[in-house]
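Note that this complex is displayed minus one protein chain, with the remaining chains in position.
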Amino acid sequence: MGGFLLRKVGAALVVLVAASMLVFIGVRAIPGDPAIALGAESRDPALLAQIRHKYMLDRPVPVQYVHWIWLALHGDLGSDQRELPIAHTIVTRIPITLELAILSVLIAVLTGIPAGVIAAVRRGKPEDYAVTTGALVGLSVPHFWLGLLFIVWFAVDLHWLPASGYVGLSHPLANLEHMIMPAIVLSTGFSAVLMRQMRSSMLNSLGADYVRTARAKGLSEWQVVGRHALRNSLITITTLIGLQLGALISGTVITETIFGIAGFGRLTIEAVNQRDYGLIQGVVLVAATGYVVVNLLVDIVYSFLNPRIRVT
Amino acid sequence: MTAVDTIAVASPRSRRRRLLRKRFLRRPMAVAGLIVVLGFVVMAAAAPWLAPYAPSATDFNALLAHPSSNHLLGTDSLGRDVLSRIIWGARASMQAGFFSTMLALIVAVPIGMIAGYYRGWVDTVVARITDVLLAFPFLILAVGFSAILGPSLLNATLALGIGAAPPLIRIARGETLALREEDYVPAAIANGAGDATIIFRHILPNMTSTLIVQATVTIPLAIVGEAVLSFLGLGVQPPTPSWGTMLQDAQSYLAQAPRLAIFPGIALVLAALAFNVLGDGLRDILDPRTTR
Partner (left out) sequence: MPQPLLDVADLSVRFDTDDGMIHAVDKMSFTLGAGEVLGIVGESGCGKSVTCMSLVKLLPETAVIEGRALFEGRDLLAMSSRDLRRVRGRQISFVFQEPMTSLNPVFTVGRQIGEVLQRHLGLSRVEARARSIELLDLVRIPAADRRLDEYPHQLSGGMRQRVMIAMALACDPKVLVADEPTTALDVTIQAGILDLMRDIRERLGTAIILITHNLGVVADIADRVLVMYAGRKAEESPVDDLFAHPQHPYTLGLLGAIPRPYEGDDTRRRLQEIPGRVPSLRELPQACAFAERCRRATELCRTEIPELHEVRPAHRVACFHPGENAAV
């Protein structure tokens, strides 16, 4: 297993480095003077000179890149249009998005996995059709529309929940009030995918020879389904979860925008809309890093769960 | 190709097509999906004739009007007919959906196949680049490219296409890797076939079912992607109608006229659902293991 992990970590590092290069080149590929782009399109010669000096724009590109990475590793991602340090902005916003993401994942897992299992065990029966149809619809509904609908129903019509905004965790009840709708909205897509994958995986497991053996041993249906089939299925879908998390991260962008939550996701849009290339650079870099790290963690978890990798 | 070849190739293929058609017709859901998809395509193509009003035609006497016989779905904040805008909006969605997916396929399949067939350093390079692109979630990638390219429907389509390519490269590569181990490959080589022949006449046709299924899954993602990009102001620019921009406009009027958000959304959901249902059905009938 050690070799497997080492290779995964190595691959992740390579990908990270390459991704950072891609971001770096992307920003500098924008037509025009990079100093202007990084300086939020101001024409002030003093500012431009300062930017040129700071980002070493007169040096060869590889040197610029290394310098940029060096700064980044030290937590300095530059300043945005309003002269605020980007790293600080990002760091304050990430926990909010993290909370949203974790809540969504929890909701999706607690709804999607059991539903998928039930659909598989009761294949062809009404429960199966209900779950399969629900999952299809959940896949097809764009969550920003769902968000708008929720706001209309629960905030505007029923006044049960606030339409937007965010309250810190120090006020847990208010925090939940603000987070519950966005979390449910964000979890829909992920939950739908989980339902389908779980159902498919369970159908495979339930048809496998070892399930026949388990039944031949006289085990109860609970033990057969819940222990033998389920364990195999859960392990199989671990790798799929990693891929889905990317979609979840994308989803926070829209969800935060609609619900007026000042999180990392919304920061991405703000940066793009304001053409704040320094901010875009930092944000995309952090997003990619986060995604790569999360996938790496998922891979590690998978290697622990799958005995064929863990023990050889 | 001799006469014998033609006969031998033609009959099994047409028989297979008939079998697939039969299996398809036994699935009402998939058929329904196909009908709705075709409906949207027709809607997009025939927009000038179907829509009662021009999409940018404003009527300042009927702002935010409720549905009536004049305006079946009401009007928006500028007095534009919602129904017409939805019909015209189908153009942006269908264009974005189909063309971006086609672009992704045209780019991804050859790259993936070459990587999978030749392996070696070509494969390693392609695999690493794909991994890097996959390091960015689809939408973030699309948003990023849009930001670089500038907002417009064309650029949004390009961005979506580029964003959709990496998973397709991976699939094309995987399929090629598996298919090149099949027995007919060395048989073809023994018959003197060159690399190109093997790739295009032997391996590619065996991948088509997987690719078709992937395409029907990618299209709805692209459609929703276009709506998202337009919603964020990165796609279709006003006054061209798009379901995404309609939803963006609707945001400011959620309290007074929620229907402005509901109708375009329903169109989006129907389109995505139809493609997903169709994709599911296709996957079922093309899988040799399903019995019906």
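Going in written order, the chains are labelled A and B, and every chain counts its residues from 1.
We adopt the following convention: a contact is a pair of C-beta atoms (placed from the backbone, for glycine too) under 8 Å apart; a residue touches a chain by one contact, two chains touch by 3 or more.
Computed from a prediction, not measured in an experiment: that's the story for all the values here.
Among the residues A:Trp70, A:Tyr129, A:Trp160 or A:Tyr210, only A:Tyr210 touches the chain that is left out of the figure.
Checked against the full complex, the one of A:Leu219, A:Leu240, A:Ala262 or A:Val294 touching the unshown chain is A:Leu219.
Touching residues on chain A toward the chain that is not drawn are 208-210, 212-220, 223, 228, 231-232, 235, 305-308, 311-312.
In this section, only the chains that are shown with their structure count from here on.
If you check the complex, the residues on chain B that touch chain A are 128-129, 131-132, 134-140, 143-144, 146-148, 220, 224, 227-228, 231-234, 247, 250-251, 254-255, 258, 261-262, 264-265, 268-269, 272-273, 276-277, 280. Residues 11, 14-16, 18-19, 22, 26, 29-30, 136-137, 139-142, 144-145, 148-149, 151-152, 156, 246-247, 249-251, 253-254, 257-258, 268-269, 272-273, 275, 280, 284, 287-288, 291-292 of chain A touch chain B in their complex.
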